[in-house]
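Complex shown without one protein chain; remaining protein chains in place.
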């Protein structure tokens, strides 16, 4: 049905354009074990059209299975990260849902919203860490997307806008659920979601939405890839177990999180990676000098 | 039993004084769809007496039903926001609870505490966003109050104090439950609650307790009303659905929050407000130019 | 089996050295009702060996029962706070777990991890507030330790490192569960846990990991003891009820937290400490002038 | 606004008719500390009209506060227990909800359903045990009602019907939430709720819906009052603490339930009732010979 | 990729054999809106081979979307319902999992188990009620299957066996999670799961595992189809909303369940089905005389 991940990734890496099997995403492998996913409708400001919502799911499901990928970088091609939902393309789904009765229309809308939520939840379900690098604007659906990523970086000129309230709806594909759990000020979360005001890079940094700000996109991509390289060099058993347990812990009490962690590690500590890593540490070697089996 | 909300609000708007049906709160309507609730016992530093605990519940239950109100601003009249609980007035309840046996006294205290908790929980249950504007001191019960609000603003001279430990008790009307969920530093929460030290505006801002600091009260009230105006101009279906889901998400896992959100929006997306708002966005109109039905 | 807590504490207070019943901890009573626990293997950079994991549990279980202790300060003796796990001493447990079959080895590892988790959970279960003061490095297990404490302080030269991923494992004794709940930026948490990069004092402060930074260790210990003194001077019923409910609230919804709080205080408000404290407040006395019964 | 509970109860006890302040309920005090609530629209087969939904809330809120009541018996006057919702009287609310837009209609329906849910949740929130005695038919809303009671009894001729699916809706005032938690066979619950078939007394007994079956109504009322007398004779601290913790435990894990229980009993065990009761047990006296203070 | 559900269903209905797109399931439409799914490897006693685990997911995902299906009956072709897992066919997956290291093998096993769990969870996620009819033996995986169905029926000669402990493993595709929630005796659940003893029809009935026992398979299938007909005749909005909320309630507190229910019905009560159904009830018509739109 689809060529194995590696193939099209390699094809991609030379051109960096939309020759991939996707029409809205460009995939490349800029370094070993690192997959770069670009939102790639630059002429449309990477607005999220119907194809995008579907392709993200396919893309991250493949990445989840791709043993050659250990970490993902997400960025946007062109002028800005994303203008959010493509209202023109999506209007049919949103404004003329099927059904001959309020209950039946509701039923269909619910299925649709659930499907769209999956577009960003796949990022979270993918066991490989996802670093997102935002430049220019990140609007509406863009915030839903980045809050589902693990590490957020941005350029000095970036801004963020929880736009949904401006188009008459409560954001329903992740922002209201995840934003309060990724930044520390609930007052700010509420202000952003209720007024749709823009938040600029400095406030994004001080509020903890992003953990680093870079002067421009080039520096940011370099920084993101360097960080991705650091992660890719470490034991994938350790890295992916860390992501998975961090997400588990977010949604459970500390006691439940510890209990699950102990059950997780009862097998994972039996990996040869512990011995290899411990040896490297004692010999003061860089993690990059150690080779770990695929996972 | 009580005049309809609108009537007394209009009466209030001219005088801004205690002519309202309440003795500790002054209610006014400074702008369309905006209700301003002032703690109004200025000679007593807005200390929370028995009447206050009851009137807050009545007031916010009415606001919840008042279709002419879409957003609330809370502030304090006089020198400071509030000195907290009125120990003199409340001493009877707290120090001489009814009952002829430890178990029966306990039973009655529990009912009392539960009732007092409701005084601030009504703010959270009210589906309209509540912006609180703090000047001068915000002590003890004041912190319980503001942490139940949605957006927190303060003046440069404001300070905050979790005072309860100083009077021999663990804060029991909301601070210990909500403060850790509104600011990002648990070390700071614990320090404030265990030492009763004051926190000033700068730390309140950097810790995320407030999302904006203003030079003085006048500027703050203007800022609060402007922000309230922004919120009031948007679709009440979108705004109130946003508040409600933000609170739901705080108390549930991300997966549960998303599931609830999809069920919520299966009907809410059928509102005409989406079409109206989308049109306004495409025509680059301000939200204030669009008229939404009451909710 | 063991001398009563007070005895060895007093012995300790003069010498401050390892004459205590513990080989890795030095215990002293620098002020009334304040217990100082020092990680005390300075020649080994306070690395956590087998004895340490056991002694912490014994130490905090005793402190929990010691009515003469109302607050604890934890710090590290020598050059740094702690180098984390003592790989050499622990290697046997971790790398050669017992069992003749993967399932049986897993079973034993799970018991071991659960036991080690208890080493830091005792800090949380101890009803007395724990202030931790970090200087120099705080690595690996050190982060697990400090995130289980209530208040975190550090010196200007301190740095923190979630080291586990470097030795091939997902941190399993608390960091992944508690770090996201003590600081506000999830992006930062993930970055630290996935890259094992160092975080310095300034970022520790701005992210909320610590609530105060001191110029050097001497100033920090003085500051920690002063803060401990403030806490020790207040009603132990209020202080310990506050700690206990803050932890309960972290792991429950706001509604559940309030419900539990009301049930807690139905008896605790019957303490004489409320009257004593209220009187002291009205008479503008310092809490230190009031004497509270032991708890 | 309303006469104190005792007054009208006494008035009631002679006539047993609708002279109470309620039009759909008849209240009496057949024995000390026992309140008997009868569904009392016998000509309408005790169908639940608008007044009923409101009066139940008022009635049980009063009972909750009435220190002279320690246990409640609920039964139906006339031919059957209840025919369920009074479709004619309720049709307006259900079929023509207010609002000029699907979202606004939904908003109002949600408020309405939430209000109606309260009609039966008050039974659960009332700390006094409620014994319900069913004869003849118990249809639709009747099942919602009885599943919120604590103990269920019926006559040999009783039958039960989860009727809602027959009128085109999923039961929304309690049956779907409580029925699976009061009987042990999920297959049976699903069959009843999805097919609306009748269940007769024998199956109600064998499935555990009722714990006793009586030959006729007279015997059942006598049995219910005898059981109520047994409960009323015991310490109200013990009885009401038991009800409250049984309900808490239903909705929490065993560990959470035990934790809450310990916190509950830390004050409740200080009651004089323990000593009184223990003495009576040792002296082999009946609980009815011991007098307990009101609660 | 696949013919629309109706087509192959119609093909099936004449022959009732394996001409469907599935090799282990035979699908037919014995009556309007009723889909009959037969486990159909009669020569292999309907043992669950690799194809079965995959086909169940495909089958129920299609049924979930098939608007012509409102209720499902599941039964087994041939001598018995099912012999459970096909050890021969599955041995490779279970006994030789991929991976060159304990951690990596564990990782792969976890993915496999999660995939197999989905085979029965699809029954629960399918919004249409599923009636399962068991004759002869229902062993191992068969119990996992039937506990995920909504209504369970069996013949007098049926027996059930939680077999997994006999092959050295804790049942991991649903029995341990669902069996305790479908029957009322925990002692019995534990006995069955720990000893692998057989349970016969009478005990299955008295324990509530099944809600009806029939003399033989023919009578049972007739009974199952009649019950399915009753369900199919009712409003699909009511029926499917009932299933969905019954499952939601199982996994939440009563308060959470009620809250969700109110949010669910705020749109679902706007269906025309309520009016149609209410009218039919008042006119004493059978539900079968009313036509409801598809859902």
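Going in written order, the chains are labelled A, B, C, D and E, and every chain counts its residues from 1.
Here is the rule we go by: a residue touches a chain if its C-beta (ideal position, glycine included) is under 8 Å from a C-beta of that chain, and two chains touch if they have at least 3 such contacts.
Since this is a predicted model, take the numbers as computed values, not measurements.
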Touching the absent chain when the full complex is considered, from E:129, E:142 or E:208: E:208
Residue of E:76, E:136 or E:174 touching the missing chain in the full complex: E:174
Touch residues of subunit C, complete complex, unshown partner: 100-104, 106-107, 237, 267-273, 293-295
Interface with the unshown chain - residue positions in subunit A: 260, 263-264, 266-267, 270
In subunit D, positions touching the absent partner: 129, 150-152, 181-185, 206-212, 227, 230-231, 234-235, 237-239, 241-246, 249-250, 253-255, 257-259, 261-271, 273-278, 281-282, 287
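In the analysis below, only the chains that are shown with their structure count from here on.
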Separation of subunit B from subunit C, taking each centre as the mean of its C-alpha atoms, in whole Å: 34
For subunit C paired with subunit D, centre-to-centre distance based on mean C-alpha positions, whole Å: 49
Touching two or more other chains - residue numbers and ranges from subunit C: 102, 181, 183-185, 206-208, 250, 263-264, 266-267, 270
